[in-house]
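For this view, one protein chain was removed and the others were kept in their places.
We call the chains A, B and C, going by the order they appear; numbering starts again at 1 in every chain.
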């Protein structure tokens, strides 16, 4: 079905993630050699006017309102799912069944059942050549990819303890208004699925392992919020007519957990939208028998590495500015010391995905990997409901 | 019994803590105005030669081997207990029963029962005027005391989340030899009681609260260690005759927990001796509704404070160098910007203790406060033994 | 001449700066509302094949080899000069004389005479409506623009001392090969004009002042370099035929200076390509009577601000993550805490330039401002030649 050498994209959704994905599709060909020509063909949204405006603003050829029609069109090769979590399963499965490649934002689904169905669809579609990838974009932070390399190369020895926390503060104000992200029906969960999912994937990716057991706790600090106003917020399903003034928060504001990896390392995990002063603070510490690695997303061009094999008087955390051409993806950008930003991770994701599609390789993170993260989320939520009892994954 | 205006000290034990306490008793009068003259009278140790050498090295008037005799002597006013944890209860109780003031290193006892007995003894002795204090010296880091002030003054609003971790790495080498600190009979516990106790006290002190429930996990990474050699290490009770080559580690290498404060704040807690690259990394983060506080013991002259009430474009973590004369205890030392070190916390402890004794005030942390920390330690250990079930404290 | 609502760009040159400018022209309309439609019309380069490849890679409509022809074409509205410094004057003046708007990379010219001629051309063209801007792109780092605002608002009081250093290390290896940047004929000067110019503009822009006197020193550590090989390097005019093995370095490796502002503040200035470990370290410290500001380009999303009017115990450097929507340009990008990178400064430059052109405003930095920086460079160079004697500017 595909035009030779071209990859025609349909993007379903056009919010904040739509802007990021659009920038990635737009920019990637100008800094990296892509084996396929990328075309931003169509943006899909429920509201025709807003979809058209998004297509104009983000630079897509056209817009549409019926995703079911679009994902089966002959002139679409890849469906990029950036809609809220409750739409992921339906759209992605339909696209895969139509033989399209799929890039789907994280977390894979709103529930474990959805994620399992999505993974099954991806496996079925795989035989026909369709590729499916889930958008854990932080894997494509050069410092994160480099950290994974270092761990795999044995630079820090056997990993024993991991500390990860994804801390934001946009809900710290108890009067911040209600939004779809605080409505379990739409968002699936709160801090856990939104940012905790990133944290879980980050640990598993950098360490090269899987979490196999978890004991967790989810908590909601502010259980009701005003329904009106506020930037970037929309009315939720929890508040009804015009007379309502507050909506019920039905998701977690913060989640925390203790976990174990397959090799027996201990992991502490936190996700919070109430950590005043932390804006996008995904902080990772990995302690091994021969060294350690520290990363923080707010300072994402830096990786700190400790090498315990050096002489005792020379040991310390080395602050590596991950902007050298020898670092992952960085040869495509600027000279050393010229930093990149948040959106570049999406560009790297596109670069790798297009390369995999052209080469017929399975992209990573696959839906199976996304499903595994979902299993951790599910186990943590069940644990929280049962007095933090340990759950196997 | 006391000589007018003098405070004659007997110190039981003379290891690393003995050096720190000696320095505090020695230095305090030269930088602070003490209401009582402090006399370093006698050091007590099991081995006469080593006790005499310690008295000489640390600058005490005399040495002795029989602590039971010393703690009842008329010419002793205060007993400073710096021996390993298994001796705390016995010595402190005897001293209190003899009407002496007691300063006892942390944790209060090796078991909850010991701590309860010690607290009861302190309460009984209190009516006779004897004062008892437990040595959570990090309360006397100026940045920590200042943090407590700020929280109490409402500078960060209502506290919602706390992250505390005490990370060291001196056991990360699996071949590091056995020591009494790894023997449950002598040390009570491992990372938990040794450094986790500090972390728990720090949270409670800075936030001005008590932990009321905990779900925890303790773990031992390396279960056997060579019995010989190594600096600062001594043979333990777990390895017998000359033929033995390894000793059993019977304590935790790392502990982690989720906890709640009386007001419902969430607390994550970790203590580890396996965090490669962290030497004395007691790291605290307190997130409130209106701000946040961050402290790290490796950079102990600094407190970071976030004020969410400032204009959105002016917010950030302010790195306060806690060396101004307006900061706790600092007027006694050097001009602003001239930092102090680890040992100064012990000096501040002595300054406050002597002031309290002279004024007839109860010093803080009292044995009751030490007992409360012990209850947290005990609950965490029980939780670890029961699948991380939540334990009330 | 202009098509209604469109701004058709001709870019002369297509090296590293060409990539950065292309990205800016490409991306700006998708994140900011531009009053004019921007068209990347034509790339000009000496070699037809390489120019065509650049047009393809950077996404321009066409390419050309004769800049003289291009700058007079009716279908070009703005000439973007990103060629090496020796071409700036000729191209920019011709474009201005043809009534085109001009964006010219810094430093304005290779000599003071060139810069003066360029400024005169800009003034003449101004009456016809042509706008001229020089590309001191670091003014458009949000943290830098915010710093300027703070100083102008009196946040740090009267400025007394400034320390600025632009430190790189790409020549620290004495065997790094010769390049046009080390040839005075092509580059004008070395570290001084390349990065020192940025440092000078940064000081003047943030403080809102002009340097009026300077005492300086220029130095070359490595006076000969191999002519062959190396990434991003080309043969210079100093080495001739095939038999030559080394080329003469005819520019400064490092420059340093003491200077005074119009208001009498002291300024220390350094620029070096030999500062091992510093990749793109443009570091600025501004000390005022009531506060201070610190910025580092390697950590460009952060501004540190000290407020000496706060209580003595609350003072410290506040680390502001300059990613809030309230910060300059940041409302156009991502949520708070999601950092931007090097290239975004060029996008902001384009946004402002297009806005100024549409509104008929003079853009800043104007050629007059670029000329003023050139006068400082010239004075510093003359001072260096006369025993660091003070030169008025």
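In this section, contacts are C-beta pairs under 8 Å (C-beta built on N, C-alpha and C of every residue); 3 or more make two chains touch, one makes a residue touch a chain.
All values reported here derive from a predicted model rather than from experimental measurement.
**Q** Using the touch definition given at the top, which of the shown chains does the missing chain touch?
**A** A, B, C
**Q** Out of C:288, C:328 or C:363, point to the residue that touches the absent chain in the complete complex.
**A** Selected residue, touching the omitted chain: C:288.
**Q** Tell me which of B:8, B:260 or B:344 is the one touching the absent chain.
**A** Hidden-chain contact among the options goes to B:344.
**Q** Among B:53, B:120, B:212 or B:321, choose the residue that contacts the chain missing from this document, as touch is defined above.
**A** B:321
**Q** Taking the entire complex into account, which one of C:34, C:120 or C:172 touches the absent chain?
**A** From the options C:34, C:120 or C:172, the contact with the absent chain belongs to C:172.
**Q** Could you pull out which residues of chain A are in touch with the chain that's been left out?
**A** Interface with the chain not displayed, on the chain A side: 146, 305, 311-321, 324-327.
**Q** Tell me, which residues in chain B touch the chain that this view leaves out?
**A** On the side of chain B, residues 16, 19-20, 22-23, 26-27, 29-31, 57-59, 168, 170, 231-232, 278-281, 297-301, 321, 323, 325, 334-344 touch the unshown chain.
**Q** Which parts of chain C are in contact with the chain that was left out?
**A** 156, 160-161, 163, 165, 167, 169, 172-174, 215, 217, 219, 221, 254, 256-258, 266, 268, 270, 272, 274-278, 285, 287-292, 306, 308, 315-317, 387-390
The rule we apply is simple: only the chains that are shown with their structure count from here on.
**Q** Quick check of your reading of the touch definition: is the inter-chain graph here a line, ring, star, complete or other?
**A** complete
**Q** Which chain's C-alpha centroid is most distant from that of chain A?
**A** So the farthest one, by centre of C-alpha atoms, is B.
**Q** Grab the C-alpha centre of each chain and report whichever is closest to the global C-alpha centre.
**A** Central chain is A.
**Q** Could you label the chain A-chain B interface same or different, taking same to mean over half of its residue numbers are used by both chains?
**A** Because over half of the interface numbers appear in both copies, chain B and chain A meet with the same residues.
**Q** Between chain A and chain C, tell me the centre distance in angstrom, where each centre is the average of that chain's C-alpha atoms.
**A** 36
**Q** Please tell me the distance, in whole Å, between the geometric centres of chain A and chain B computed from their C-alpha atoms.
**A** 42
**Q** What residues in chain C touch two or more of the other chains?
**A** Touching at least two other chains: 321, 325.
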